[in-house]
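Okay, handing you the structure first.
With one protein chain withheld, the remaining protein chains of the complex are depicted in position.
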Amino acid sequence: MNIQEKTVTSAHELLAPDSHGKSSVKYILLSLCVICALLVPVVVKDPSHQNLAILILMAAQLGVAWNIVGGYAGQVSLGHVAFYGLGAYTSTLLLTQWGMNAWLAMLCGGILAALISLVIGWSCFRLNGHYFGMATIAVAEIIQIIFTNWEYAGGAVGLTLPMDQQGWSNMIFTDKAPYYYIALGLLLLTLAVNYWIEHSYLGYYFRAIKDEPDAARSLGINLSRYKQIAFAVSSFFTAIGGSLYAQKELYIDPGSVLHTGLSIKMALVSILGGVGTLLGPVIGAGVLTFIEEGTRALFGGSGRGTDLVIYAALIVVIAVYYPTGVMGWIKQFFARRKAVRAQKAQDAQDTTGTQAGKEAA
Amino acid sequence: MSLLRVESVSKRFGGITANQDVSFEVGAGKIVGLIGPNGAGKTTMFNCIAGYAPPTTGEIWMNDIKVSGMSPEQCARAGIGRTFQVARTFTSMTALENVMVGAFLINKNVADARQSAAKLLSFVNLGQFKDKPAGSMTISEQRRLAVARALAVRPRLLLMDEVMAGLNPTEVKETVDVVLKIREEGISCLIVEHVLEGIMPIADAIVVLDYGKKIAEGSPEQVSNDPKVIAAYLGDE
Amino acid sequence: MLQVRNLRVSYDGVLALSKVDIDVEKGKIVALVGGNGNGKSTTLRAIAGLNTADAGQIIFDGKPLEKIPASKRVGLGLSLVPEGRRIFARLTVERNLQLGAYTRRDADEVAESIDTMYSLFPILKERRYQLAGTMSGGEQQMLAIGRGLMAKPKLLLLDEPSWGIAPKFVTKVLDTIQLINEQGMSILLVEQNLHKALAIAHHGYVIQTGCIVMQGTGQELLNNEDVKKAYLGV
Amino acid sequence: QQEIKIGVIYPLSGAAASSGSEMKNALELAADIVNNGAKSVPNLPFSAGGGLPNLKGAKIKLVFADHQGNPQIGATETERLITQEKVVAIVGAYFSNVTATSSQVAEKYKIPYVNPESSSSTLTQRGFKWFFRTTAHDDLFVHNFFDFFKELEAKKGIKVKQLATFNENTLWGNETTKLETKLAAEKGYNLVKTIVYPAKSTQLTSEVQQLKSASPQVVMQSSYLGDAIMAMKTYKELGFSPDMILANNAGFTDTEFRRTLGKDADYVITREVWSPDLAKNNPLIKQVNDLFNSKYKIDFTGNSSRTFTGLMTLVDAINRAGSTEPEAIRKALTETNIPANKLIMPWKGVKFDENGQNVLGSGILVQIIDGKYNTVWPFDLATKDVVWPMPKWDQRK
Partner (left out) sequence: MSLEIIIQTLASGILIGLIYALVAIGLTLIFGVMDIVNFSHGEFLMFGMYSSFWMYSLFALDPMFTLPLTALFLFALGVILYKLIIRKITNAPMLSQIFTTFGLMMLFRGLAQFFWKPDFRTVDHSVVSGAVQVFGIQVGMPQVTAGVGAILVTMGIYLFLTKTRAGAALEATAADKEAAQLMGIDSQKMFAMAWGIGAACAGVAGALLSTFFPIFPEVGANFILIAFVVVNLGGFGSVIGALFAGIIVGVIEVMGGFLIGPQYKLALVLGLFLAVLMFRPQGLMGKQ
């Protein structure tokens, strides 16, 4: 199996491709990005556009969370929707049935998902590559069946959140702006954790496990422990993303929060942006959501599925021509530029060299 | 005092017996060569010691710790470092990062790990490849990288599987120097090697396997004059 | 029989070979020597078609090879025993040998060749139904050589055939190489066991950082002071 | 000239696209009638054409959106329709779970939402102010079943005792199962088997085998088309013939159901809301259906006729409001009172209660006989007598 994803080492490299010294530039750039992001709801007033921005943030957050286990640690989970659904269901049930504070409920959902991921991981991590991916699909599918048939959780009918009980403690709002800030905050938090992991020994361990698990063991790395750490962190954030979905749409059912297609989408977001890179999923989410919403707005009314055809065709084209995602493409771009520059320098040297030679002769 | 004790180890794969009742010892700070014809069971013995393939019968001890039956990662923690006959480098990482992964076992701090990894790379003469992706290094370079990586876990015993294969005599000499430096650090080495110029001059002892059985043991001179070894392995030259 | 002119090859933009010229005459053994990472394997891979050349010509039997894919070159009589064995790990030993003769049509002749390989490397016969991947390193190397010979090529490219082979057998492998050469097969040999390799080679090339820097008969090179210092550890 | 934008949101692609496209046709027909008139149906409101009289002949313009059967997309698209396309009202969304999320968005923006065909009873229990449903819901439909049994016994002397339910496992099938179980117990029927099967099964052998072992008199079934066809084929294959198959619409009323199964579809009774043979009582039905058929080469179905009616109800309200102000439309909707003879449905009219539920809607039961749907209940609308029991498979010609 070919899991040798090309890895761009860090956002650092990308933001300042050939300047390790200029880290202040990097921080200024980053803060600029964050400030811009903070201003979006102030500038963009149209709720539908705000909604689009939220969708991008939510997709990005899921992609970043998935990337921890699927990208860095190379354990391609195709059943992450299980955690998404667990998060959504847990927080919704705690909120509606037990009157718990929504933020606390969200946290509980995350913790529960992380715990369950430990159980799943314990049994599935013996499997390699496609077997692992398939097993995660199976687990997600089983969880969907359980929720579909579980009366307490609303079964196939689903659960509704009280639309009229708005406020911060219930995390229910009429306006889009609060959702936007929550989604943004969540994304930044996930990114921060991801950044920390990437730059700590964990990041190195994850990549080692992905490249050569056998060799990693000879260096004292307990494979299942570190895979489980990656899986649990990833599930935690995925579940929180699920809770946010429930809080935003105010209605969940197995078809919407436990749908296999969503697992794939989480992976798609990362792949499109660049697997195993910090900011890849964010870019991927932007691109994917734009294509998705754009094609639907333009062609969705035709009634012939034209939007899907175009969307799918675009996906195929991107996958075929940019297999390492946007980040991979950017990296290649810089690498090529560097090579060209080096070549030029070389040529210049050669000519001066030969000239010098001639002169000497 | 001996560091590693292999006590009547046998290893069977289905019908094939790769090791049969093999016992030997590696003393602290010694270099021991493990030689024998192809298929004699040397790599298999490594796998037994490093926890990759537990012996069918017999026991293996590191000082007072019984390592047979432990997992590879436990063995690593018990002080056994190893390289593989097939290089198995982390191909998406740079040479330095490869070594850093090993260094984290001792110290989880990234900056510290980077520093000690850089030292180790120079130690095995790969200093100039620091930032080169490991996947684009030649196979023999990757093997030396694997030595640096294994050293990063600060083992007391280092198992090296054919790190000198594919080197020309000059390069073999360089590598021999590296091995001697490793011994100076107080690390014992158990070396599987077919390049005899690389092992005979420096080994404190040689163990010879044939068809899974130990057929000889002793100093390099003793072994190379042993008719059984000549017949099975060295050939008459 | 083989002429390599001005060969230039790169990996992801990084130059591995900058200027390689090699000639192999019919019925000769030619050795290519050089230090670690200097481009020996890359040269062989380019000749076999696994790496595409950025520039230069490879002419085999009077035919330019640039446009011919690797798989078609085998049919022309060019076979490579690659570095790192590359045997089919999940297939049996015998199946590996059979696949070596993929371009040959006559089943009886192929069976005969397999027997020849078995007599050359008895361990292969003993393990004919074992999965190749579970063989020991040296056994796999023997299998790789045997598989390369099965194609009955006009020119055999050997990349470090003695890698991981026990001393007693190294002699045998090199003897075998000489033997098949005497039977008419031309050979381009990359080998680190320089004493032995140069001893059987009719001609030798020294490659350094992707350039051929020296050539001569095997004996000339063996006696050359620079070669001695750089490669023979003297 | 003013143009009134109405957002319509349906599953135009994905698994339910086939129903979606049918409903889209019905909507386009309705819009066309309102805007351009239709002489052949003089009795239908707005058939004079020329747009809405009270808004100076304003034309209506439908803005279509595709929700792909996905609740989140439903919500997103509704938001887009409201904020980008500035529609004055929404019609949608067929799937109950999508209706749930998309109507929530409309509620938030205070935009009227007319739902012509989602049957989940919970939708009108949410206390929404802007949500109106023209069709009757599952609650009523299931009650119809039991009314039917009672009347069968009273008027025809047929005793029904042993029931089994056989429903698919999405929202619709689950709600139905719950109600059927409850009512069976309340009304003293013996429910011998309750089966909930996963939609999109590749085979239904074990399900039918279970039914057969329980040998009920009546199987009450809710299935979409693919499953419905497969179930019937499996019944025949395994020789399972209860006295009655009482289906809950959906797959069993699809044109393809009869075409595929041919004679094997006969004697199935299914709940409907519409049937061409009702034209006997209401000429409008035939007239509008002919119009539909001439344009799209298909007949109305229970779905498309309801969708048509939903849009017409909304148009009626907008016209009475005389304004495109949401609040005015909402008020007009609450005051809706369309008499039976202005509808193409066998209903007593359209009139909403405080939850937005049409209280005058109802269902009918039709039985397939000789490849045609015949209304068999309510008995006063019936065009044919119920065939009971269904002949055994091996005794059919």
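Residue numbering begins at 1 within each chain, and the chains themselves are lettered A, B, C and D in the order written.
As a convention for this text, a residue touches a chain if its C-beta (ideal position, glycine included) is under 8 Å from a C-beta of that chain, and two chains touch if they have at least 3 such contacts.
This is a predicted model, so every value here is computed, not measured.
J.: Among the chains present in the display, which ones are touched by the chain that isn't there?
T.: A, C, D
J.: Please pick, from C:15, C:91 or C:211, the residue that touches the omitted chain in the full complex.
T.: C:91
J.: From the list D:195, D:314 or D:382, which touches the chain that is not on show?
T.: D:195
J.: Even though one chain is hidden, which residues of chain D still touch it in the full complex?
T.: 13-18, 20-21, 169, 195-198, 200-207, 209-210, 213, 225-226, 229-230, 233, 236-239, 254, 256, 259-262
J.: For the chain that got dropped from the picture, name the residues of chain A it touches.
T.: 1-6, 70, 76, 78, 123-124, 126-131, 133-135, 137-139, 141-142, 145-146, 148-149, 260, 264, 267-268, 270-272, 275, 304-306, 308-309, 311-313, 315-316, 318-321, 323-325
J.: For review purposes, identify every residue of chain C that touches the missing chain, sorted by number.
T.: 48-50, 69-72, 74-75, 79-80, 82, 86-91, 95, 98-100, 102-103, 131, 147-148, 151
Here is the rule we go by: only the chains that are shown with their structure count from here on.
J.: Taking the mean of each chain's Cα atoms, which chain ends up nearest the overall Cα mean?
T.: So the chain nearest the centre of the shown protein is A.
J.: When the contacting C-beta pairs are counted for A-C and for A-B, which pair yields the higher total?
T.: Looking at contacts between chains, A-B has the larger number.
J.: With centres defined as the mean C-alpha position, give me the chain A-chain C separation in Å.
T.: Centre-to-centre distance between chain A and chain C: 47 Å.
J.: Can you give the whole-Å distance between the Cα centres of chain A and chain B?
T.: Their C-alpha centroids are separated by 41 Å.
J.: Treating touching as the only link between chains, describe the layout with one word: line, ring, star, complete or other.
T.: Topology of the interface graph: other, matching no listed pattern.
J.: Mind listing each pair of touching chains for me?
T.: Taking the chains two at a time, the touching pairs are A-B, A-C, A-D, B-C.
J.: Give the list of chain A residues in touch with chain D in this complex.
T.: 46-48, 51, 55, 145, 148-149, 155-158, 160, 163, 174, 245, 249-251, 253, 255-256, 259, 293, 296-297, 300-305, 307-308
J.: Considering only the defined contacts, which chain B positions touch chain A in the complex?
T.: Those residues of chain B that touch chain A are 50-52, 71-73, 76-77, 81-82, 84, 88-93, 97, 100-102, 104-105, 108-110, 113, 135, 146, 149-150, 152-153.
J.: In the complex, go through chain C and note every residue touching chain A.
T.: 13
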